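Not every chain is included here, but those present sit where they belong.
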Amino acid sequence: QDSKLNAMLPDDVRKAGVLTIATDAHYPPCESFADDNKTMIGYEPDMWNAIGAKLGVKIHAVSTDFDGLIPGVQSGRYPMAMECISDSAEREKQVTFIDNSYGTSAIYALASNTTISDDTATLCGLKTAAQAGTDFNDVLTAITTRCKKSGKPGLTIYNYPSADAVLLALYSGRVDFVMSDAAAAADIQKHAPKPIKIYTNDLIPKLYTGMVVRPDQKQLAEATLAGLKAIQADGTYDKIMEKWDLKLLELPNPMINQATVQPLPTPVP
Amino acid sequence: MSNPLVEARQVIKRYGNVEVLRGVDFTVQQGEVACLIGPSGSGKSTFLRCINHLEKIDGGTLTVGGDFIGYRQQGNKLHELRENEIAAKREKIGMVFQRFNLFAHKTALENVIEAPIVVKGEKRQEAMEHARSLLARVGLSHRVDAYPAELSGGQQQRVAIARALAMRPELMLFDEPTSALDPELVGEVLDVMRDLARDGMTMIVVTHEMGFAREVGKTIAFMDEGVVVEHGTPERLFTAPRHPRTRAFLSKVLKA
Amino acid sequence: MRPVPAPAPDFVVVPARHPGRWVVIAVIAVIAAVVLRSVIINPNFQWTVVGHYIFADIILMGLLTTLWLTAIAMLLGVVLGVIVAVMRISDNPIISSAAQFFLWFFRGTPVLVQLIFWYNLAALYPNYAIGIPFLAPHLLHGSVNDLITPYTAAILGLGLNEAAYMAEIVRAGIMSVDGGQAEAARALGMKRITAMRRIILPQAMRFIVPPTGNETIGMLKTTSIVSVIALSDLLYSAQTIYSRTFQTIPLLLVACIWYLGVTSLLSTVQSRIEHRFSRGHIRRSR
């Protein structure tokens, strides 16, 4: 605990000594329920606990369906939400991001499918799926654009409401490959009923992901950012990312609303 | 003879544009049995329903025991009452329907005790005792726990009479109480009504049972096309009807 | 009876007054005004965003999906529901148990599971083959995934589920028709099935229509469950947008406005149908 950091917190949070964070604990390895179905595990829980310790508050994490998440933040029911939410200019109009890592995606296919490779050309004309409303769809659109440019047929894209529905479509042979979070690779491979292979692609961009607060909660955002920087400084951040095998996604110089302050390049199809 | 319980003057009732009652004049004395006869559609039921204000009248005056059922009188102003205020006034008027209308989900006994308990707030025990004595009076002591669907028509109608009597009414209205019954069963209901008349109950009976009307009725009124065409004692009306319409009607009914 | 007395003294009738009503009207009006004002000025509702999306292509496409899915699922539900209901009250014990099993199974499992099941039949049975044993063992065969498109899965899932609920409604309706009607039909030489179709069912409609209105309006919202099989209805289209832009509340408002519109329309249709089927049924005075 750092009393200087503690002083940065808004009065109500500091007095209560508890910070409520909303999440949807259905996305390993970001967060999911442990076998007891009470404890949340994942790199984000580790991170929010570490930051909470620095700020001198207990973290109270609540799992809710995504549809309730943003209204919950906007109504003040939850001061903060954290769910591997990727930062974008559009979203920054609604909430303020405290970015804490990179996020990226990967291509998953059945190992029995030997025609697919890292080369975009091998994907043209196939059926694919991704979770609705995610940035994965932008990648799929980019792949289609490149295929069309080279005179090949584009992708047929299906959208599902959850990551597991996307994977089920892959296992049942309904689609040839899917696009999902790269961070989840280990879990997916471990639990898949059929062998899975993972591919990368030069059209897959890097994004910032972070926690979100209501735009008028400047003070909370600044305090959280300070807490994040503190755990980076003392090496806790490194340990967490290493533990979850995510060293590649470490964000060295976190900021508030980084997607507009320091935009990342988008690969050109 | 100077104590009219029901007094109707120039009662008018319309449904939409149709004038169903076109100025009914009708008086019944305390303790008297008045029979209403007339062809189908002449307005007999409608008039009966006006008496206890199941229908609102559109003209004329209609009092029961000197009281306007649907209004509160203040000087020469009649303030219309609301449905719930009228409900309380209906207690003193019993009504028996052609189709019995017993409460289908309640046994005979439950049918009889229902209104005394929920309307008058009688104690259950008291109401039960009274109900049992009424059901005995109409000859149904052995059927108190039967549901209406398990009773014959005649038995149902007798329960309906007991149900109306349970409210200790001053006036009983009967709307063709036997016309839905098999001929065999008619007798048992008329017997009960005869009995009531003997005990001095004021009754208005719409009926096609000319024998009953002749025997029990103190006066008979013949209605046609929304007016009382003719009235008088049974002897006079049945033997020397004055109006041609009365004559035509009687010849048709008495022949059948 | 007395001789007719002189005409009644002229009373003046004062209509019943309902002072309470006016108070209630006033109170409701004030509350409505306050709520309306706060809804309009409350920045959380983001009315400009609502205005921007209300006629957006993706929303309209979603609405279309909602509408045709509801229409087809209800059609299938009603037709199958009538069949199952009639089977259920059949004298034939096999037919009646088959109907009961159908009811039990499809009312008893969540429609989400039914959808996932149909859609992913291929995970369980990747290929199908219909044939005549020994002669032509593989007359028809192919991949189950080709057979079950998202559309067929959606229609099967929603339609069969709805059929189970409708069957219960239709059964209750049939039981409410007076027994004398069936008797008269039989006495005229009609077969059971003819009597059912021509005499009983048309009269049962009076009892069937109101709960069916409920089911239809419910189905309008239930269709959003087809998102699990990659179809996008009205609500899900709104969700897709706000999961990207985080404008949850205004986009839910957009969906609500459309739902309310369609519901109003359906309610009007319902009361028309109710009116139509009450033909010949004049209620005795109350």
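By letter and in written order, the chains are A, B and C; residue numbering begins at 1 in each of them.
By definition in this document, a residue touches a chain if its C-beta (ideal position, glycine included) is under 8 Å from a C-beta of that chain, and two chains touch if they have at least 3 such contacts.
All values derive from a computational prediction rather than experimental measurement.
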item	value
Complete complex composition as a label formula, though a single copy of each is shown	A x1, B x2, C x2
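Assume only the chains that are shown with their structure count from here on.
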item	value
Each chain counted as touching subunit A and subunit C at once	none
Chain at the geometric heart of the assembly (C-alpha centres)	C
Inter-centroid spacing, subunit C versus subunit A (mean Cα positions, whole Å)	39
Distance from subunit C to subunit B - Cα centre to Cα centre, in angstrom	47
Chain centre separation in whole Å, for subunit B relative to subunit A (CA means)	81
Residue list for subunit A, restricted to those that touch at least two other chains	none
Sites on subunit C at which at least two other chains make contact	none
Subunit A-facing residues of subunit C, complex	44, 116, 119-120, 122-123, 126, 143, 145, 150, 227-230, 232, 236, 239-249
Footprint of subunit B on subunit C - complex, ascending	1-2, 4-5, 7-16, 18, 285
Residue numbers on subunit A that touch subunit C, as the complex places them	66-67, 70-71, 74-75, 88, 90-91, 93-95, 129, 132-134, 158-162, 165, 168-169, 171-174
